[in-house]
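Other chains dropped; remaining ones untouched in position.
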Amino acid sequence: MLLEEILVKPMTRSPIKPILEALIFVADQPIQLKEICQVLSDEDPKEIEQILSDLVIEFNSRDSGMELREIAGGWRISTRPCYHEAIRRYLKTKPSAKLSLASLETLAVIAYKQPVTIPEILEIRGVSSSSAIKTLLDRRLIIPKGRKDCVGRPIMYGTSKEFLIQFGLKDLSELPNIEDFEELLAN
Amino acid sequence: MVLPKNQPDTLANAHYKIKLEVFEGPLDLLLYLIKKDEIDIYDIPIAYITEEYLKYVRAMQELDIDLAGEFLVMAATLIHIKSKMLLPISSTQASELEDVADPRQELVNRLLEHKKFKAAAETLWSRAEIEQAVFTRAPIDSDKDNPEIAATIFDLVSMFKKILERRKEEIQVEIANDKLTLAQKIKEIKGLLSLKEQISVSELFNNAKSRTEIVIIFLAVLELTKESIIGLVQTETFGELIATRRDISKAYDPLANQAYT
């Protein structure tokens, strides 16, 4: 094949689809539809959106080791969770240190009540959460979100983009409704 | 944990200790007690639960476990609710019974709220479990152009704190070094030699706290040798270097120090 032939876009019916796939693969963070539209500024954003949703269905219907998912407001290709064992064996990695129950509870309070201050977290958990908050800040799962307009102007905290990524959420609206947990209270 | 000696390590105590360490806070402890005795959370027998709660708190204190302040606050709250429940309801209040708030209500609300977040934490845990089983591609060439880190305002603050600490340490070291003079060191070595007739040179260096101090000790030994206040003796080739006192009168002469100050 000649070099020119390799470097020139093939004339298929929808040349945008493979470009979307290539862009999602190359991006080192979940890539947003907005960013894709900026790169393909000659194309109609509506059309790009349609092709993207076609691509997602097509990509994920293959009996493939990879999947294309929306996460933290963007699109990302990753491996499917069911193949983790073989991948871990190859990468020789162990799952990263799990968060303690105290940290997870604090994170849950912040996720649902954000923006929220340390005294408010104390009120809900009934126990001081400083060390948990430090852990969450260090792991970039939460970030300061300004100050509350009250005495002492305490710092408010909220969840970060990293939180969405590590917990596999498209956005905060994907968090299960806290009131749904009411049912679980029955026991 | 080591128990205090006067504390008999009874089975009961050991049992409490194991249980107690599990509780994150007073709400967790209360939820445990409620579950253990299959108590209806909406109708808590407050006298009984207060008694149970205080048993645990006392066990904790007896075992000398550092009790978080929150546990004591909750104990006070429980006792307060209990006393309110014991108060007879006046006839006027009784006629408006519907409007009289149950003294337990606020506590129940807090417990329910806390339980909800515990359940939410569990859901988050299983989501994280799945995401930990997911892998993204390895870094590719285009990533390498940007080997930097993203930052938040928290990073900015902790970074600023580190810079300040770093500077403080450096300044302290400088101050410490300023205090250490050659004259002082010479006086110090003379003092040592007034007590002992000889001393190994390596011993002099062993107590040095910084590189600067090592240099000063070295200079002091040279100076003392030059002034013939001490003599350096080596018992064998590459052996230990021994400093010996040569001129006792000079070593005791306070004026001899003047030259170096």
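The chains carry the letters A and B, assigned in the order they are written, with residues numbered from 1 in each.
Please note the rule applied: contacts are C-beta pairs under 8 Å (C-beta built on N, C-alpha and C of every residue); 3 or more make two chains touch, one makes a residue touch a chain.
No experiment lies behind these values; they were computed from the predicted model shown.
Enquirer: Each chain type is displayed a single time; count how many copies of it the full structure file holds and write the result as a formula.
Expert: When all copies are included, the complex reads A x2, B x1.
To be clear about the criterion, only the chains that are shown with their structure count from here on.
Enquirer: Taking the mean of the C-alpha atoms as each chain's centre, how many Å separate chain A from chain B?
Expert: Those two chain centres are 35 Å apart.
Enquirer: Can you check the complex and tell me which residues of chain A touch chain B?
Expert: Checking each residue of chain A against chain B gives 25-26, 28, 76-82, 84, 87, 91, 95-96, 98-99, 101-102, 104-105, 107-109, 111-112, 124-128, 137, 140, 143-144, 160, 165-169, 176, 178-179, 181-182, 184-185, 187.
Enquirer: Contact residues on chain B for chain A in the complex?
Expert: 24-28, 35, 41, 68, 70, 74, 110, 112-121, 123-125, 127-128, 130-137, 139-140, 142-143, 150, 152-154
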